[in-house]
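The complex is shown incomplete by one protein chain, all other protein chains being positioned as in the whole.
Chain lettering (A and B) follows the sequence in which the chains are written, and residue indices restart at 1 in each chain.
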Amino acid sequence: MSDGNPDIQILDGNRAAALGAKLSRVRVIAAYPITPQTPVTEALSEFVERGELDAQYIAVESEHSALAVCTSASIAGARAFTATSSHGLAYMHEMLHWAAGTRLPIVLACVNRAIGAPWNVLNDQQDSISQRDTGWIQIYARNNQEILDSVIQAYKIAEAVYVPVMVCYDGYILSHTEMPVDIPSQQNVDRFLPQYRPHTVLDSRNPKNYNLVTLANPRVNAEGVLCHGYMELRYLLQEALQNSRETIAKVGQEFGELFGRSYTNMFWKERMDDADIVIVAMGSLAMEAIVASEMLRGEGYKTGVLGLRVFRPFPKADVVKALSKSRLVVIFDKNISYGSEGAACSEIKAALYGSKVNAAIRNFIVGLGGRDVAAKELADAVKKSLASLTEGVPNKEYPEWICHI
Amino acid sequence: MLPGNRLCPGCGLSLAYRHILKAFDGQVIVTVPASCLTVLHGMYPVTSVTVPCVNTPFATTGASASGLVAGLKALGKKGLTVLAIAGDGGTYDIGIQSLSGATERKSDFVYICYDNEGYMNTGNQRSGSTPLGAISGTTPILGKQQNQKDMAAIMEAHGIPYVATANAAYPLDLYEKVKKARAMQGVRFLHVFTPCPPGWRFPFSDTVKIGQLAVQTGWDVLYEVEGGIFRFTSASESIARGGTLKPVREFLVSQGRFRNITEKQVDELQAAINARWKRGLARAANL
Partner (left out) sequence: MQTRGCGHICGESSPGIGEAGKTGEWRDSYPLIDHKKCIPAKQGKAACFQCWLYCPDAVISKTVPVQVDMEYCKGCGICAEVCPAHAITMVAEETSCSS
């Protein structure tokens, strides 16, 4: 059953994210403006000042403080939201670890932007990719509808598994580009999202102390019960992320039942059924990749697109299954782990190792610092990769770059 | 505060914290950054305090307090005071931004800076509060070359309803000020002087004596500024009314951290103390 009368508005990505937070009835927002996220902070301030959103907008003095405010507000039991980009996300790095380690269901919208030096305000995914180790669930949106839908789902996922969620979308390409978005009704979002039930307790009658120093080894508490060492607490975070795949799919299905758009998949598949060449991309690039794939199909190639959606936890088994018939996988990364290769490429190689998938892998670094990526460039890169198969090298040491060097 | 905590024998902070907690009578949520107080609070899974507490990264005390206030407000929980309590490191240096930001936003909490004049939790490295001439781990031979920041004055410049200084060696004055601050609204700031035996190099039985000597020499001045009105309190008030400050040298020779101080630095410190005392006398409303 889908949401009665569709309410389709022309929105840019930032507006979609802000509406997602508004519909999710967040209670505490702490954010610091940074290009290209700034309109999110302004939209939320407006909702609050107009009385449309019953929340406190805390105009913090830095991104590090933004996540610190959200962390403490979340511990106190309030649904908290923040948004940032690039340097702002980097500035809150310490707090990203802290929020995940405290197992708080905070949702953060990351408007993907390149990180300096040198300065660049345009899009790439280096910012959120650089934070993939912090223990946050990471979801990437391909378009503005997915942004709005993902923010709402993010709260349901986060509050079920007690892991914070980062919803990422491309700066400018999505954040400042308007497209039709079906706005869910508040009524239905209220049905979809239960109340936040914190696992933390701030009660003077039952005092607890959160995040004290831990030791390497387990330690007995005042009642004689053996409690975790640091390592066990961190094990539980990883376990929660691994297990969250089930919750993500379930939430995606429930969303589909109520709003007519299903998100049961960990990634988007376009014409994968008979494809032996798979293009992998994430975010808005995954849409451009579909255009490229259609071009290639027109020339007789059997291409498909695997659009990554959930990057953390990385859906290894699902990816292996989806690539089982591939002979060539071309991965376009709008990021690079310097000294190695694109992050999506590393993840896929790790997933495929030991499987029976007999595909060659090619990695291209594209679109850094807002460099435009045309579908034709993607298609040409695929053809180049195909031609290179004659070399007999399934796994190249370092990625190629599509740039003007 | 339960017995058997990890702090050093004779710790000034321990003495102060006892009375601070008493003034809140259990109706408090504490947030604390990395500091000696974190150590007092214990190690997971056992804590040595019976109030709810949220530990927060070093730079974030003000922001954490701001977040707790917002969270409690969102849930409609009343009757609890948020107490942010950090050392001089977490207040003067790494934590100044988040404190200033939360204060400028007119949040609603009590902020106590306990000042042991150095990063004592990590073995005494110099902080923005370490005084001129003091030896520390990072000023090991020449001693600190700069003067302390006046954090209470900085907080006063934010235009908050209450700024006060207190001292572990004057627990009744401290208790009354915390109680007063508790009953107010807005950001209330207290600077509490807490002598540190291992850091300052004096016998741990002398903590109270050193704390009192600080006030007797004008090294530490006990005052409060309520709604912009300055008043001396406790022993500082007595001295202001009809006593004289002891020479700062008496305070300096009592601690090993000043063993390398130069005469020029002693003169500079004395001059600064005299100037500050004079300013206090000029503006005090209760003399």
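Please note the rule applied: a contact is a pair of C-beta atoms (placed from the backbone, for glycine too) under 8 Å apart; a residue touches a chain by one contact, two chains touch by 3 or more.
Just so it is clear, the model here is predicted, and its values are computed rather than measured.
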item	value
Displayed partners of the chain not shown (whole complex)	A, B
Contact residue for the chain not shown (choose from A:Pro207, A:Pro313 or A:Gly342)	A:Pro207
Among B:Gly12, B:Pro33 or B:Gly128, residue touching the chain not depicted	B:Gly12
Residue among A:Pro6, A:Pro218, A:Gly256 or A:Pro394 that touches the chain left out of view	A:Pro218
From A:Tyr32, A:Phe81, A:Tyr162 or A:Trp268, residue that would touch the chain that is not displayed	A:Tyr162
Where the missing chain touches chain A, by residue	101-103, 162, 199-200, 207-212, 214, 218, 221-223, 225-229, 232-233, 236, 240
Residue numbers in chain B that touch the chain omitted from display	1-7, 9-12, 14-15, 18, 41-50, 171-172, 203-209
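Here is the rule we go by: only the chains that are shown with their structure count from here on.
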item	value
Centre distance in Å when chain A and chain B are each reduced to the mean of their C-alpha atoms	43
Residues on chain B engaged by chain A in the complex (per definition of touch)	26-29, 31, 38-39, 41-47, 49-57, 59-60, 62-68, 70-75, 77, 80, 97-98, 100-102, 104-105
Of chain A, residues touching chain B in the complex	27-28, 30, 55-56, 58-62, 64-66, 68-78, 80, 94-95, 98, 201-204, 207-215, 219-222, 225, 227-228
